[in-house]
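A protein chain is absent from this complex, but the other protein chains hold their places.
Showing subunit A:
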Amino acid sequence: FLCDAEKDFIVSLASMSAKERIKAIQKLPETMTKKREIRNKVLNEITKQWRHRGAEPSCWTQSVQGAGVSFRRFGNTISEYFHLLQMWHKALKIIGAEFGTSVLSYFVFLRWLLYFNIFSFLINFGFITVPQFLAAEPNNLSFTGLELLTGAGYFQQTVLYYGFYTNATISKIENGPSYNMQLAYIFTVGIYFVICFLILLFSMAKSFCRNFLNPEAYTVRASKLLCTWDFHITNEKAVKLKQKNLSTQIKEDLTEVNREVIDFSVMQRILRLAVHLLAWVACLGAAVAACTGVYFLSINNLKLFMKGHRNYLESQAAMLVLPVVASLLNTLIPFFFSWLGHLERFQTPGQHIYVTITRNIILKMSIVGILCYYWLNVVATSESQCWETLVGQDIYRLVLVDFIFCLLGSFFGEFLRRIIGTTIYVSLGLPEFDIARNVLDLIYAQTLTWIGILFSPLLPGIQMIAFFIVFSVKEVSLLRNCQPPCKVWRTAQMKTSFMFLLFCPSFLGVLSVIGVTVWRLKPSEGCGPFRGLPSMYAAVSEWIRILQSYTASKWVVWIYHNLITSELFFFILSSIVLIVTYLYWQIIQGRKTMTKLLHNQINN
């Protein structure tokens, strides 16, 4: 017996498209038997509706339905195989089960960055390297194994670096289709960065929307109780830890030892402020000192390089000093920061985490910044033969040494620490996986890779291999050496913060460096696809000038002059974006007032 509401529901389901109907049935909070019943009723309703439309013989409708069903089955099989393409699906499930979603978020982030590198490598290889192979010059340098570490020597004359690429228009057949290497190079790199920008922007916006929308304090305690149980965990030890942690939190909440409520006297507040200020000054001082050290070391390096090669081995070793020092600074100074963080007493553990992350990111980005300054101002204007290749080699060495330090960090930080924690100092126990430090290392490595794409097109391929190895090593190390995290970690907020850090100092910084290189710097005379031009961007302006003489491509020229290079267009675009943002903000304010009014209405 159907009641009216159910009948209406079935009729509305029957009128939807197949995909929407399946989604609606899947989302019903009913038992499987009921769902199956509803599904069968809906299918009957659909056949009834077909018959009502009339004039169609039943075998035609049946065959159409049958075709629809088999098409859906085909689509399902395809999506099954597509799921297999998602790498490490099983490993991620195991990590999530044993350690919870906070540690899982690091590995998901690593896999996401890996996808960026795979995409970049594929398009660079396809559009830039493969055509270069057709027009390659012979390489008469010898290969010694040391090149893998230093990136110089034999590799200098290979497709690894900018300097090897030709500036010619490649064509194999006479009067056949030609391939303009200059345009290919600049457009491939440009389009890749535009796509990355859009992907990062949309992911960040989506994540921000979901996770930061309403951190109203009044539901914090209730949601802590009812919403933070991590149903992913199936490991008994992890479950016990989480329970202990939750009970400690509830006890703290009840006794209200929460530092926020305690009133400090004026004297104490000034003292705390002074301590915080001192700590910040110390951190910024350490960062500035590190940057100065790196700068002078690199200037020294350049002088040595320009003076000439004394001993081959010695000069190769000298080239490695800068990356090793940079990585050492990146590894050791954060320990200093965390020691300082323990000295100052923060009001909440959340504040502590955010301040530590901010200081670390300031350190890493300033080291990258000073290196970029050195490359763009000193190396580019030096009298070296091919400064882009030099920069590419520097970045290659930095990436490689950072990778080695990452593996070493895992070895010392987790493996040795476990050995010490279980045999010598048993009170220390097993190490925990340090999520923040590892994620910041990933962001640093990816920033270097993005900067290096212009100077060494195959660098994403190397970083891709490095990330593969890092994932496997970290996964094994995690499962064997670490224990599940004790502290509460607001995963969703952290995920958003990490994506934001990847976008804001890292990617935007990379965009500005690439922008300065393409627009302002003079490419070297003797090598690379842009030799002889006043700037890399001049290739595009040249091309537009050539296009102007063809009538068929006048629209391209029009777009270029009136949309891309015109300031008025960008002004109008920015104003529109600002107006839309303001409108949305007003809508949100209006909705907030509405919610408050409704809330009061329900209460009374």
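Throughout what follows, a contact is a pair of C-beta atoms (placed from the backbone, for glycine too) under 8 Å apart; a residue touches a chain by one contact, two chains touch by 3 or more; residues count from 1.
FYI, contacts and distances are computed from a predicted model.
Here one chain is missing from view; checked against "CIB3 protein", "Exosome complex component RRP4", "Dynein light chain roadblock" or "Cell cycle control protein", UniProt names that protein "CIB3 protein".
Across A:210, A:520, A:561 or A:592, the single residue that touches the chain missing here is A:210.
When the whole complex is considered, the residue among A:49, A:144, A:247 or A:348 that touches the unshown chain is A:247.
Checked against the full complex, the candidates A:330, A:491 or A:524 give a single residue touching the omitted chain, namely A:491.
Of the candidate positions A:170, A:239 or A:362, contact with the hidden chain is made by A:239.
Even with one chain removed from view, subunit A keeps its contact list with that chain: residues 22, 25-27, 29, 31-33, 35-36, 39-40, 69, 73-74, 76-77, 79-80, 83, 101, 210-216, 218-219, 221-223, 225-236, 239-240, 243-244, 246-247, 250-251, 253-254, 490-493, 599, 602-603.
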